[in-house]
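All protein chains but one are shown in place.
== subunit A ==
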Amino acid sequence: MAKLITTPNLAHPDDFYAKLIATHDGLTEDDSMALNARLILTLANHIGDQAVLEEALSVAKATA
């Protein structure tokens, strides 16, 4: 069974983080929320595996 990767997996974390923040440049708070929603849905479809997605949801919720 596939498992959520919780160890480092991004080759260039600074590059990704900078791109993520830059993508939100100039957006209102509502537009940013909408963008995040589209992003989550797009990534979720790419992952596809319900068990992995539920694990990711738990991680996100538990670390608040």
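Criterion: contacts are C-beta pairs under 8 Å (C-beta built on N, C-alpha and C of every residue); 3 or more make two chains touch, one makes a residue touch a chain; residues count from 1.
Assume contacts and distances are computed from a predicted model.
Trainee: Of the candidate names "Anti-sigma K factor RskA C-terminal domain-containing protein", "Glutamine ABC transporter permease", "Dehydrogenase" or "FAD-dependent oxidoreductase", which one corresponds to the UniProt protein name of the undepicted chain?
Mentor: "FAD-dependent oxidoreductase"
Trainee: For the chain that's not shown, point to the residue among A:Ala18, A:Met33 or A:Ala51 touching it.
Mentor: Of these options, the touching residue for the absent chain is A:Met33.
Trainee: Among A:Ile5, A:Leu20 or A:Leu41, which residue is in touch with the absent chain?
Mentor: Only one listed residue reaches the unshown chain, and that is A:Leu41.
Trainee: List every residue of subunit A that touches the chain not included in the displayed model.
Mentor: Within subunit A, the residues that touch the unshown chain are 30, 33-34, 37-38, 40-42, 45.
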